[in-house]
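One chain of protein is taken out of this complex; the other chains stay put.
Chain naming follows the written order as A and B, and within any one chain the residues start at number 1.
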Amino acid sequence: MIHPTAEVQSINIGLNTFIWQFCVVLEGATIGDGCNINSHVFIENDVIIGNNVTVKSGVQLWDGLRVSDHVFIGPNVTFTNDMVPRSKSYPTSFLQTKICKGASIGANATIIAGNEIGAYAFIGAGSLITKNIPDNTIWYGNPAHHKGYITNKGILLDLDYKDKNGLKHKLKDD
Amino acid sequence: MIHPTAEVQSINIGLNTFIWQFCVVLEGATIGDGCNINSHVFIENDVIIGNNVTVKSGVQLWDGLRVSDHVFIGPNVTFTNDMVPRSKSYPTSFLQTKICKGASIGANATIIAGNEIGAYAFIGAGSLITKNIPDNTIWYGNPAHHKGYITNKGILLDLDYKDKNGLKHKLKDD
Partner (left out) sequence: MIHPTAEVQSINIGLNTFIWQFCVVLEGATIGDGCNINSHVFIENDVIIGNNVTVKSGVQLWDGLRVSDHVFIGPNVTFTNDMVPRSKSYPTSFLQTKICKGASIGANATIIAGNEIGAYAFIGAGSLITKNIPDNTIWYGNPAHHKGYITNKGILLDLDYKDKNGLKHKLKDD
C-alpha cells in the first residue's frame, strides 16, 4: 500500500509493504516485503532495504545505506554518508552504512557514516554512534558506549550477560 | 484551521486550533482549543492534547502520549512508547508519557517512554530525558540532569532558587 500523498518513484517495492503519508522514495531504491515506512520519510537512490523493516517518521535513508531484514529504525533517527560535508562539493563515492538483521535503532539517534550496526544490536534513543557496533550489544550515550547485551528476542542483559533478575542468558539461541 | 495539505482523520479538533502543512492526525486523536500544530507533525490515535498547546515541526506524538494545557513542544522533539522496540513485534500496551501543564520541551530533545514531565518544567534543547521530571525544574544534557528551577512565568532560577540578579523567587505564585 502506497499512500496517495507519497511520492514513490521506485518500482522495486515488495509485497505488503506500507509507505505512508508524505514519503519520498527515489527511483533507484529497493524495499523488500512487509515493511512499514511511516510518514515523512525520505529514501534516496542507492538504498537497499530488506524484508519486515520498520522505519518510523522523520527518517532519511541516504545513498549508501544497506538495511537488513527485521531492522527497526526509530523516529527522527538521522544517518550521514559524508564525513566532511561541504555545500556543493560531492565525494566521488558515499560511505556505506550497514544495519544488520534484527537491529533496533532508538529514537533520534545519529549514526556516523561508514559504520556497521551488528545483528540484533540495540542503540539507545538520543545516542551518537561513531564506531562499528558488534552483534547483540547495547550502546547508548553521546558518543555511545557499550552498556550491555541483548538477546535476539530483546531481553536486556548487563555486561555480565545477566538479565534484571540476575539470570544469565545466551545471546543467539533463545 | 486545517491546512488543505494536512491529513486530519480525527473529528475531535478544538476551536481555533491550527493544523499546518503536511501534518497527519489519525482518527482517535483528541486535540483541544487554541492549539498550534506546525508543519510535518504526526499524531497517532491514542493521544490526548489539551488547550493552547504548541507543537513545532518535525514532532511525532505516538500512542500513549498525554499533553496538558499550555505545553510547548519544540521542533524535532522525539518521543518513544516502547522500551525495546523490535520490528514487527508489538507490546501488548504502549507506555504512557505525560507532559503536564505549561511544561516546555526544548528543540530536538528525546523523551524516553513512561516518564512524566512536571508542570512548567523546562527541558533544554538537545537533551535526553530518562526519568520523571518534577514540576518547575530545569533539566538538560544527555542524559539530562537537574540544573535549576523555573517559575510558571518562565523566570530561570539556579539550584538555590535565585535568578540571574541573585533575587530569590517562589515558583508557583508569580
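Convention: a residue touches a chain if its C-beta (ideal position, glycine included) is under 8 Å from a C-beta of that chain, and two chains touch if they have at least 3 such contacts.
Please read all numbers here as calculations on a predicted model, not as lab measurements.
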| message | Please identify which residue in A:58, A:74, A:102 or A:148 touches the non-displayed chain. | response | A:58
| Touch list for chain A against the chain that is not drawn | 7, 22, 24, 40, 42, 58, 60, 62, 76, 78-80, 84-89, 108, 110, 112, 128, 142
| said: List every residue of chain B that touches the chain not included in the displayed model. | reply: 5, 20-22, 34, 36, 38-40, 52-54, 56-58, 70-72, 74-76, 102, 104, 106-108, 122, 125-126, 141-142, 150, 153-154, 156
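Criterion: only the chains that are shown with their structure count from here on.
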| request: Quote the value, from 0 to 180 degrees and to the nearest 5, of the angle by which the CA atoms of chain A must be rotated to coincide with those of chain B. | output: 120
| Inter-chain centre distance, chain A versus chain B - centres from mean C-alpha coordinates, in Å | 25
